[in-house]
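All protein chains but one are shown in place.
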Amino acid sequence: MHIGFLGLGNMGAPMARNLLKAGHRLSVFDLSEAAVAALVEAGATAAASPAALARTDVELIVSMLPAAAQVKGVYLGADGLIAQVRPGVMLIDSSTIDPLSAREVTAAARAHDNPMLDAPVSGGTGGAAAGTLTFMVGGTAEDFERARPVLAAMGRNIVHCGPAGNGQVAKVANNLLLGISMIGVAEAMSLGVALGMDPQVLAGILNTSSGRCWSSDTYNPFPGVLENAPASRGYSGGFGTDLMLKDLGLASEAARQARQPVFLGALAQQLYQAFSAQGNGALDFSAIINLYRKDAQA
Amino acid sequence: MHIGFLGLGNMGAPMARNLLKAGHRLSVFDLSEAAVAALVEAGATAAASPAALARTDVELIVSMLPAAAQVKGVYLGADGLIAQVRPGVMLIDSSTIDPLSAREVTAAARAHDNPMLDAPVSGGTGGAAAGTLTFMVGGTAEDFERARPVLAAMGRNIVHCGPAGNGQVAKVANNLLLGISMIGVAEAMSLGVALGMDPQVLAGILNTSSGRCWSSDTYNPFPGVLENAPASRGYSGGFGTDLMLKDLGLASEAARQARQPVFLGALAQQLYQAFSAQGNGALDFSAIINLYRKDAQA
Amino acid sequence: MHIGFLGLGNMGAPMARNLLKAGHRLSVFDLSEAAVAALVEAGATAAASPAALARTDVELIVSMLPAAAQVKGVYLGADGLIAQVRPGVMLIDSSTIDPLSAREVTAAARAHDNPMLDAPVSGGTGGAAAGTLTFMVGGTAEDFERARPVLAAMGRNIVHCGPAGNGQVAKVANNLLLGISMIGVAEAMSLGVALGMDPQVLAGILNTSSGRCWSSDTYNPFPGVLENAPASRGYSGGFGTDLMLKDLGLASEAARQARQPVFLGALAQQLYQAFSAQGNGALDFSAIINLYRKDAQA
Partner (left out) sequence: MHIGFLGLGNMGAPMARNLLKAGHRLSVFDLSEAAVAALVEAGATAAASPAALARTDVELIVSMLPAAAQVKGVYLGADGLIAQVRPGVMLIDSSTIDPLSAREVTAAARAHDNPMLDAPVSGGTGGAAAGTLTFMVGGTAEDFERARPVLAAMGRNIVHCGPAGNGQVAKVANNLLLGISMIGVAEAMSLGVALGMDPQVLAGILNTSSGRCWSSDTYNPFPGVLENAPASRGYSGGFGTDLMLKDLGLASEAARQARQPVFLGALAQQLYQAFSAQGNGALDFSAIINLYRKDAQA
């Protein structure tokens, strides 16, 4: 299949490479010439602009962009993808943006007879390279089935979350819970250790009790508890604090629009904000435990 | 073995019955004559007071009391268990109290040559009746091994958490995390559903993603998601809101004494407090989701 | 002077009338024909669109719009005020919007050689009618002095807050503090009364101690403490809960962009959100005390 790909950043570039590996023909665009050149070397064709890419004979376009402003900029307007692309070409946006923006862009695409899916991912740069991402997909069941083989070249777990925008809803809801759970584990572990518990013993108890959660049993923030967690390698790698901060911003904004309170979510956002403002935005988000550990503040 | 048992409430009574079933001789005390009479009918002997019970030839005493004030009242002072019991008799307090009070009582027991364990439980009244409680035990390894067969008659999972007080630390840390996680799930589920997700689909995504936790995959607060959860039977049974409120009070008090902040824990406590003040203290704690669901407030 | 006025809502209409009373010639625009007709009856001339208004010989334009989206829609773009108005005409936006949007629009105006001020107000519809508003003004000192006589026809307190955008910063900072203080007073009054204090006596003590604040001594949320406060007339009139909610949304969004935590502000926003979701969005914001008063929840 001839596929267009926009956005060749840390996530987009390895995703695009996996489409090449799967045998697809690829036309690519990015503002960074170096990023484009690297993909061209791997076999892709460069397009001069999103509009130029849209005017090729691509059958499907995937985008992976930083935020809603870029997604709207690329898709909407007279020079945008939607205005320029042939009706019928499927559009898949894998950026993480707020659900209402996703629904707005999808409505514009449909008005132009382009099927569209929102398909944000989880799994990080590691999952992008290994082709093991999870795709949370919003759109019609028919469009989902059509896109599934393409997504399967980039990910392992392809989940249909319901109509347009629901891929973003699922992602925002999951990361809201994740951001809260991680701080919950940070508070429980810090308090327990401050009161004299061994961190390994405490984690063992939490993980077999009602406190059990991914943030404790798979990604424990206390150094040394899990050998392979970011906490045991200085909080390098993993999912950055500033990325969690962005996702909690999306969650609280989505909640504001839905007129829903998110008490713990809003407070969690402020805690990651404070931690980032101290210069820790690039550390894995589990480093938030350092807000609590007196020994770690030295 | 001749065992003394103090506190025959919703938890203590079935625990005491399981000791009888295991073949132990039992002397019991409770302020409620009816509670004592029921155990006597099952084969126990009544004692007139804690002091009277302490002066029998019991080899080990288990207590299950509402709060630290009662524990101190029963154990300390001239008429207390410690002053009245023979040196060497093992004391096991299964009440849920703050770790510092537990350590204070244990120190008093040791000064009188009585080994002592703090051994709070989880598993609720169902686990107490079925003999499947989890015991989180603080004390020396030697005392733990001596007590294990007795505890095994009342529970299935007997965990040594470290020195005196650490049973209470483990419980308080777990329930701090549990109280936070449950609200996290409530916020994520409510937000997702308000934005158009099907609750079953959303729970399925959370449970296979990084938001996975006991509060979502085993005890989901959204009605209908899990057939056997309290949410699917009107939030009856289960672990009451006021019990969670009590445990978060212990956690924030323990944190205050340890000079540790617990941001989300303190806010969670206020949310359960507000929900209880609206007349919901007897509902299962997962009913906290009703603070978030507009449809549920009608 | 010939003045243009856009936005004739609850605030804009009485402000426009005060400009007429001061002897200015007025051209007006609003999407509501009824609102325009009422002003025409009072002596104003109707314009068919913002662009049409811009193309008259107005010397100065005032706008009073609901949110940043409307402000950008009216000012920016090919048909916007800035593109259509003569260079040199002064633009004054009295809408309450986020500081970054205000700076963006001002920059566009200056690029077109139009001096521009952001001049949000406080004082409510009462102050708008009486001409006693406070204007918080951002822009150059020279532009501020030029605009002052016009603003003085609509308000009593005209404050220069610094360069462009700072009028919005001042408003957002004040209302952030106001939203927090009001809940602080609600918590202190509710707790004191629940513990047995007479509300009048308690308010008297707060107002002469270090808890003294506008929310307590001028606008006390407890019914009966201040005869003229909204609390003493069923929380009618005043500054609506949904307006406070909007302003706290601006504050938390501005804080996010500035990478500043606002812990209490974010939590206050959630509390007003929860109170609004219960159907109380139209009540004066001091009604938030009903979240705390058990007697008031019946």
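Labels for the chains are A, B and C, by order of writing; each one numbers its residues from 1.
Please note the rule applied: a residue touches a chain if its C-beta (ideal position, glycine included) is under 8 Å from a C-beta of that chain, and two chains touch if they have at least 3 such contacts.
Everything quoted here is computed from the prediction, not taken from an experiment.
J.: Among C:A128, C:L151, C:L202 or C:A287, which residue is in contact with the omitted chain in the full complex?
T.: C:L202
J.: From the listed residues C:N114, C:S181 or C:N290, report the one that touches the chain absent from this view.
T.: C:S181
J.: For the full complex, which residue in A:T218, A:S236 or A:Q278 touches the chain that was left out?
T.: Spelled out, the listed residue whose C-beta touches the missing chain is A:Q278.
J.: If the missing chain were put back, which residues of chain C would it touch?
T.: 99, 122, 134, 136, 157, 159, 161-163, 165-166, 169-170, 172-178, 180-181, 183-185, 187-192, 194-198, 201-202, 204-206, 208-216, 218-219, 251, 254-255, 258, 260-265, 267-268, 271, 291-292
J.: Using the document's contact rule, name the residues of chain B that touch the chain not shown here.
T.: Considering the whole complex, chain B reaches the absent chain at 249, 252-253, 255-256, 259-263, 266-267, 269-271, 273-274, 276-277.
J.: Which residues does chain A use to touch the chain missing from this display?
T.: Residues touching the hidden chain, for chain A, are 267, 274, 277-278, 291, 294, 297.
Keep in mind that, in the parts below, only the chains that are shown with their structure count from here on.
J.: Under the over-half criterion for shared residue numbers, do copies chain A and chain C use the same patch or different patches to meet?
T.: Both copies, chain A as well as chain C, present the same residues to each other, with over half of the numbers appearing on both sides.
J.: Please indicate the chain closest to the centre of the assembly, with centres calculated from CA atoms only.
T.: A
J.: Measuring centre to centre with CA averages, how many angstrom lie between chain B and chain C?
T.: Between these chains, centre-to-centre, one finds 51 Å.
J.: Counting in whole Å, what is the centre-to-centre distance of chain A and chain B, each centre being its mean C-alpha position?
T.: Roughly 39 Å separates the two chain centres.
J.: What are the residues of chain B that contact at least two other chains?
T.: 267, 291
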